[in-house]
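First comes the structure, then the notes that go with it.
The complex appears here without one of its protein chains, the remainder shown in place.
Take a look at subunit A:
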Amino acid sequence: MNRFFDLPSDLQHSWFGLIGLHLREALLPVLAGLLAALPIAQLCVRFRWLYPPVLGLTTVLYAIPSLAFFVVLIDYTGQTELTVMIPLAVYSLVVLVPAIVDGVRSVPQETLAAATAMGLGPVRRYLQVQLPIAVPAIIAGLRVATVSSISLVSVGMLIGNQGALGNLLNDANIYHRPELAVNSVLTTAVLAILADGALVLLRLLLTPWMPRRTGRPARVAEAARPDTATPADAAVPALEDAAR
């Protein structure tokens, strides 16, 4: 095990360098997905007829295997980091849109009416009332997007060693050093768990009014809400899709 962190020089990175690279390749797409998902979700909330087709499109996009997505993009962006990050951004977007729509829609009508009565305009009402109340649902979506993104970056190894920690897998294979593969799997899993924990912490900080129970607050609430069975039906599988 003393060769555990003794990485082959063809990776051109130290262990920490690979971790940094991995986090950048995984988290930037999630951020991009979130930035794109917020306006799209708001449009879906504003125009109800838009939501079912968008939901259908997101389900279809999420079904496309990551490797197929990567290789088709090679023609446009080459064997680069960007080719890995674009599909990950799309997957994040696709997980986040239903999560945000459900979260924003779950804001009670009375609360909205109270905000309007207090003289809040639509923009302030969105930023100061709807978004904060939707935070648990958004974080639940972010957790899934982040964890699966961290896991999927490894697949980028197949398109010209763009997989950060996943590149260790190829070296493990060609140099017959299983400990490198163990290193890659463990490091990726720990990164995913840490990122997940950080998001849970973020939710606790952002929603000081919520009861402090651990576990899966948003998902259980979503499944238990009988009046929105159809959106929940579509959102839960999206949230359930583990890393591919």
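Heads up, the rule we're going with is that contacts are C-beta pairs under 8 Å (C-beta built on N, C-alpha and C of every residue); 3 or more make two chains touch, one makes a residue touch a chain; residues count from 1.
FYI, contacts and distances are computed from a predicted model.
You can't see one chain of this complex, but its UniProt record names it "ABC transporter permease", from the set "Carboxyltransferase domain-containing protein", "ABC transporter permease", "Anti-sigma factor antagonist" or "2Fe-2S iron-sulfur cluster binding domain-containing protein". The chain that is not drawn here is touched, among residues A:Leu28, A:Ile86, A:Leu120 or A:Ala189, by A:Ala189. Touch with the chain omitted from the figure is made, among A:Thr59, A:Thr77 or A:Thr207, by A:Thr59. Those residues of subunit A that touch the chain absent from the view are 59-60, 62-69, 71-72, 74-75, 144, 147-148, 150-152, 154-155, 157-159, 163, 165-166, 169, 172-173, 176, 178, 181-182, 184-185, 188-189, 192-193, 196, 215-216, 219-220, 223-224, 226, 229-230, 233-234, 236-238, 240-244.
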